[in-house]
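What you see is part of a larger complex, with each chain still in position.
Should a chain be cited, it is by its letter among A, B and C, assigned in written order, with residues numbered from 1 in that chain.
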């Protein structure tokens, strides 16, 4: 159970409620998930994090599904059970198939493997790759 | 400099050369990058890792560019300078624009932030998200 | 459940008991927590770790509450559920308010975000910051 108390809609302040309303409207759901109810202990953090997520995760040069899959990848490396489950669910709702999830995880596993090899053997960056090849 | 010696093409065994040849042919380059020249100290590991990378990173249900961007995301979290640079370069060569790279990093930064919040506050997974929403 | 058996007070050796006694006296509690009962499988590790914790976490140039909050921060990044819970509890017992905990987590989330950005984009350290500005 979370280390701070969650703030439910019916006992929330007007400031918090208006963010909860925006979350539910944006996501077209009728409930606010635990992550936000925990952050609500500090309304500034709730507001700021929600605005950030809304802006970063919406369509841009990358589509929303790709972004959700990147989110799952990062969360897998960080062993964040909450985020793995919630963003796998979000990716599914945006069209990720079982095959896509398994292919994503194959890439994550491969990257984690070669990251350990390149760091562990202290391999020098090739000239051609310096500055990410720009 | 790497903690083991790199094996250059002209001193490599036939077994290693044939893998180097496949790497250059597949990637349409004329050089083998340091990563493989370091792994070549153990031909089994070279062969196995290359076959894995070739199979995992090729087109499937996810396109090769998306896979390269996921690779960059994982490498950023693991602080692997070699992999960040080489896969940013690879993603660029497959069409990643500056805008896409920055948008990718915005997602990675956001995920890393909320991972710390969800773990640090021990937030419970909502019922709706359990099992990744399947 | 832990991968090694915990050693309870009544079956512990005299060597272990004297450390358990010191833990309870120092912390003014009447129980020894699981962490120490697991380490007790190797009395040297128990003794050494406890002496270390006692010395490092006591008041010095930083006060004990600040140290507990730093502990929570590190544990959040490492996804250590045991340590997050136990040190959040310890920080609370030393005076951390709900507001302080949320503010701490806001900093941890922010740092985790910018760490990913700075590593992922391979940003060079400014001259003014080299050697941590000394």
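By definition in this document, contacts are C-beta pairs under 8 Å (C-beta built on N, C-alpha and C of every residue); 3 or more make two chains touch, one makes a residue touch a chain.
As the structure is a prediction and not an experimental result, all values here were calculated from the model.
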{"item": "Assembly copy number, counted for this structure file with 3 shown", "value": "6"}
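Please note the rule applied: only the chains that are shown with their structure count from here on.
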{"item": "By mean Cα position, the chain sitting nearest the middle", "value": "A"}
{"item": "CA centroid of subunit B to CA centroid of subunit C, Å", "value": "33"}
{"item": "Approximate Å spacing (C-alpha centroids) for the pair subunit A, subunit C", "value": "27"}
{"item": "Averaged-CA centre spacing for the pair subunit B and subunit A, given as whole angstrom", "value": "20"}
{"item": "Sites on subunit A at which at least two other chains make contact", "value": "3-4, 39, 49, 74, 78-80, 131-132"}
{"item": "Touching residues (chain side subunit B, partner subunit C) in the complex", "value": "72-73, 75-77, 79, 81, 84-85, 105, 108-117, 119-122"}
{"item": "Residues on subunit C engaged by subunit A in the complex (per definition of touch)", "value": "79, 84-85, 88, 98-99, 101-103, 105-106, 109, 116, 122"}
{"item": "In the complex, subunit A residues that touch subunit C", "value": "3-4, 39, 41-42, 44-45, 49, 74, 78-80, 131-132"}
